[in-house]
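Of the protein chains in this complex, all but one are displayed in their positions.
By letter and in written order, the chains are A and B; residue numbering begins at 1 in each of them.
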Amino acid sequence: METSSPRRDLIMLAIFIAAVLTMPLWTAPIGANYPDLLQKFAIFGIFAIGYNLLFGLTGYLSFGHAVFLGVGSYAAVWSFKLFSMNVLPAVVMGVLFAGLFAAVIGYLSLRRSGIYFAILTLAFAQMCYNLAYSVLTPITNGETGLQLARADPRILDRMFFEADVGLPLTNLFGMEMQGYSGFYFCAVLLILAFFLSMRIFRSPFGLKLRAIKSNQVRMSYTGFHTRPYMMTVFIISGMYAGLAGSLLAVTDPLAGAERMQWTASGEVVLMTILGGAGTLIGPLLGAGIIKYFENIFSSFNDSLLHNAFSFLPDGVQDVVVGIVSLFVGEGWQLTLGIAFMLVVIFLPGGLMEGFRRIGALIARRRGRGPAEEVERP
Amino acid sequence: MDAIFIQLLNGLDKGGAYALIALGLTLVFGTLGVVNFAHGALFMLGAFCAVAMHQLLNISEKVKDESITFFEAFKEQPYLEIWFGDTGTAILDYAVPISILLAIPVMLVIGLVMERGLIRHFYRRSHAEQILVTFGLAIVLQEVIKVLFGANPLPMSAPEIVSGSAPVGSWVGLGSGLVYPWWRLIYLLFSLVVIGGVFAFLRFTTYGMVVRAGMYDRETVGLLGINIERRFTIVFGLAAVVAGLAGVMYTPIVPPDYHLGMEFLVLSFVVVVVGGMGSLPGAVLAGFLLGVLQSFASMNEVTQLFPGIDQIIIYLVAVVVLLVRPRGLLGRKGLMET
Partner (left out) sequence: MSNTILKVTNVDKTFGGLRALSNVNLHVEQGVTHAVIGPNGAGKSTLLNVCVGRITPDNGSVVFKDEILTGKEPHRINQLGVARVFQTPEIFPELTLLQNVMIPALAKREGAFRFNPFRSLLSQHEIRDEACHTLEDVGLADHLAMLAGTLSRGDKRRLELAMCLVQHPGLLLLDEPTAGMSRHDTNRTIDLLQRIKERGMTKVIIEHDMHVVFSLADRITVLAQGTVICEGTPDEVRGDPRVQEAYLGGAHL
């Protein structure tokens, strides 16, 4: 609170908006500017921001958020099938249904805290995944996943125009949501999502959430009923996940049960922690980095590696390629797991903490005196 | 009645695995106070000990295949068979039980290394951080196994002599036609033996007594001048061995693949929660109970009434227990505040 001011926030917001809107430009040099990947940046950025509101501010570790992501996807696809290919109702449906699920799961899970809460969310996640995979197949289409079909009713669309010959595309009042336009739709929503999270961080509500993390018992003896606070932030973060899920369907209209697996919740935890839980920008950074490296790393194969290391003598080259290949391509998850462990062990505040420490080191070197204890942005 | 009996056996069988895994998990949580999300991975590692042993025993070389006469054909013949003939073949057949000999030291070492290298630095850190770092470790372990053994399930078979079915029907007077696989019965017996061994260790050795005291009140034990933390390493090793053994013997029942750890992880926590976190008898009881419950829920009569109930029943039970009686079946009151 002390180091941020409305002016700094405005500047940060402006920079953020500029960075997001020009993303196709500055990601070109690092080979990341194709629409698919950019969309993923935005979508998982939204997911991570929402998750950070819960985990970063209150410290409650939930493994169930993949459920809300999945629900958002399924709801959006059903909207495409039943109502219209217009993305607006799809997104609204996604957010609403995710919010509903979050309300129910949150109501039950938040009756406990700490590890019991985590296990409750874990149990719910597994339940929902199993149900989606094998029981509720009329709704979810089980293993195959929910897809669009030519014969879908799309009643709202039918009221205004004829059905297409082929499979229709998702659109925003006519503007097709594929490619870069799809990215920009996600980007606008990302900016709004970031703005909301910034307001929450800077509000009394946000401070109270942090107080809950710091000393929940004290909060209740200080006159706060902590349950509605936890419910509110849980539902909000669930809705963020639902938004992300619906955007996944907007850019690629299908929904699968594997999105709801609890290990998929693990991925968003990774992003949040890697970037820096509890900070504004951290989760975004984490999401971007993980998605970027996921794409880059997993596309490495042996021949690329041999090319990269061609300056080495043959024998050495083979050994080096052999070792490095364990960590790229198929081995991407291994690298991720190791990186995650290293972060949790040595730098639990994530990259943002790393930057802060470097900044403090530089400040001290310049003789600004002992760093005062101030709050993180 | 027949079907019920078979399902009961199925449930106890599965329950044995659940109980063993939950036992190890509870040991670690009860003594060290650490939440170990890599515990499922230990189960998986045990299973792959069996795979490794199998592959080791099966190291072979190309020899001429005498049985094919109209062209020169070669087959792979394991060295054991070349050197020891029929005895060699017999040894190969018993690969899975022999793996126990490999699994015990390997899992012990893995457990010790894990505890000394990682877990002990997290005793004082929050549960959330413990969960996160062990989750990361679980991912790393499963990926390493994937690199070493590939991504496909590797079927393992039980020794020939027990690969058939036992006439359980005639044992309990239910009709001679009722049969059940021998190996599964052996697994049930095996799990009971291991559980018994762990309890005997805790009850009848001084070491075990210190561990139990530490589970009950760590601070006092420390004040008594006993270095409880050194015991923790052994306890962790023990938990790893138990999980590993559960995995080794399970391989003929479910072919091991690198995902096994994650699949069993949620399950293991559910069992521990239902039994009561920190209660060893609770973990065992809950393991068997949930195994049986899950089996009965998968019976046709039940799934017709409630489709899909078998998929979610244990999670439902966990949710209900957590909400209604958080200390579980046998946990101590107030062990964990709300």
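By definition in this document, a contact is a pair of C-beta atoms (placed from the backbone, for glycine too) under 8 Å apart; a residue touches a chain by one contact, two chains touch by 3 or more.
Quick caveat: nothing in here was measured; it's all calculated off a predicted structure.
K.L.:
Give me the visible chains that the unshown chain touches, in label order.
P.N.:
A
K.L.:
Any idea which of A:Tyr74, A:Tyr229 or A:Trp332 touches the chain not displayed?
P.N.:
With A:Tyr74, A:Tyr229 or A:Trp332 as choices, the missing chain is touched by A:Tyr229.
K.L.:
From the list A:Thr22, A:Thr144, A:Ser214 or A:Asn301, pick the residue that touches the absent chain.
P.N.:
A:Ser214
K.L.:
Tell me which residue among A:Phe205, A:Phe293 or A:Phe355 touches the hidden chain in the full complex.
P.N.:
Selected residue, touching the omitted chain: A:Phe205.
K.L.:
Given the full complex, what residues of chain A touch the hidden partner chain?
P.N.:
1-2, 5-6, 196, 199-200, 202-208, 210-211, 213-215, 217-226, 228-229, 232, 372-375
Operating definition for what follows: only the chains that are shown with their structure count from here on.
K.L.:
Find the geometric centre of each of chain A and chain B from their Cα atoms only, then give the gap between the two centres in Å, rounded to an integer.
P.N.:
Computed value for the inter-centroid distance: 34 Å.
K.L.:
List the residues on chain B that touch chain A in their complex, please.
P.N.:
Residue list for chain B touching chain A: 35, 118, 121, 126-129, 131-133, 135-140, 143-144, 146-147, 262, 266, 269-270, 273, 307-308, 311-312, 315-316, 318-319, 322-323, 326, 336, 338.
K.L.:
Within their complex, state which residues of chain A touch chain B.
P.N.:
59, 61, 108, 111-116, 118-120, 122-124, 126-127, 130-131, 133-136, 262-263, 266, 269, 273, 326, 330-331, 333-334, 336-338, 340-341, 344-345, 348
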